[in-house]
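The complex is shown incomplete by one protein chain, all other protein chains being positioned as in the whole.
Right, chain A next:
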Amino acid sequence: MTLLDLTASPRSASVTAGPSWDSQPLRYLDEHGAPVEGGLRPSAEILDPATLLRGYRALRFARAFDTEATNLVMQGRLAVYPSCRGQEACEVAAVQALRVEDWLLPTYRDSAALVLRGIPAVDALTLLRGTWHCGYDPKAWRTMPQCTPLATQGPHAVGLGLAAKLAGDPVVALCLFGDGSTSEGDFHEALNSAAVYQAPVVFLVQNNQYAISVPLDKQTHAAALADKAVGYGMPGVRVDGNDLIALGTVLDAAVRRAREGGGPTLVEAVTYRMQAHTNADDAARYRRSDEVDQWRRRDPIERLATYLTALGTLDAAVEGEIEEECAAYTARMREQFAEEPGYHPDEMFEHVYATPTPRLLEQRELVRAELGDATDAPGTGTEQSR
């Protein structure tokens, strides 16, 4: 089974055969937004102007959301926020590759993917606001809780994929990782198991070059993270993570392959984390600003905008509409996060087990009694979150 339709592409031989040995990422648009000669050949469906415009809107939306979340943390409305600025094409492509019945397994850096999936911003940012751990119903959204212990979501993706396969459901699990995750044992175990089970899973590594402060060359000695796929017996593809068209092409193929029983794929998206790890980090201690400037010129949004403008699909009027949509969304976010969140200490005891143990009931009474002694206990007395 061929992974990608690359007929007439000089790369077709290496990629359609399975694992990619080529460390040059697959690309459709160059850094200036012009189609690369001899690059990927996306399907007519992906190149359809309406589809591309939908992708562009999503990119702009992701950037607006990310910017607003960054503002909210500075205003003290969020406890912490790991930004995905510069990686929006990966967020958009991952979500757009999936159907509603497919599963998405996000990390803490993928809040934008959550809202792109349709999860309300307040629920998506619950973890980072600190009002609970996961603020949405994973089953309702087919989206697992954002994972913080690196790579541990990998085996969950295998389980979801294997479950779908055993049930005979045409459902795919798409698992997001960062480059740091590829050093973890669970990454290896997940990819190996997925391949053995031929589970319908797509592993998307957003190689943003840094794990907090540690650059990729201290994370791996491999020429490319995608090369790791060879050892698992699955295709590995290295794609430009700032090129939405290339990403969409690769992920569509990988998801289709998984859905049709072809097994898992490892996709490495080469991108860059434009912001520090979180607001609590100081990136100036470990990387140079000229490196950041270099990547700023490869911005995924501007690249697609240039291409769409040249096509005549995007003009000032459409830009204006998108701008308005984004402004309305972020204004609503500001309003929602300005409201004091409701939370009650009883909830700490309610979900540890389906039925609280006698011991937890004792401790709940202890906390209630303590609150009975206190006046104006913060965070108590509202029912909003119940």
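Everything that follows uses one rule, which is that contacts are C-beta pairs under 8 Å (C-beta built on N, C-alpha and C of every residue); 3 or more make two chains touch, one makes a residue touch a chain; residues count from 1.
The working rule: contacts and distances are computed from a predicted model.
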Listed names "3-methyl-2-oxobutanoate dehydrogenase (2-methylpropanoyl-transferring)", "ABC transporter ATP-binding protein", "Thiamine pyrophosphate-dependent enzyme" or "histidine kinase", matching UniProt entry of the absent chain: "3-methyl-2-oxobutanoate dehydrogenase (2-methylpropanoyl-transferring)"
Touch criterion as defined above, residue of A:I46, A:I119, A:A190 or A:L314 at the omitted chain: A:A190
Full-complex contact with the absent chain, from A:A164, A:A211 or A:I245: A:A164
Where the missing chain touches chain A, by residue: 132-135, 137-140, 144-145, 149, 152, 154-164, 166-167, 173, 185-186, 189-190, 192-193, 196, 347, 350-354, 357-359
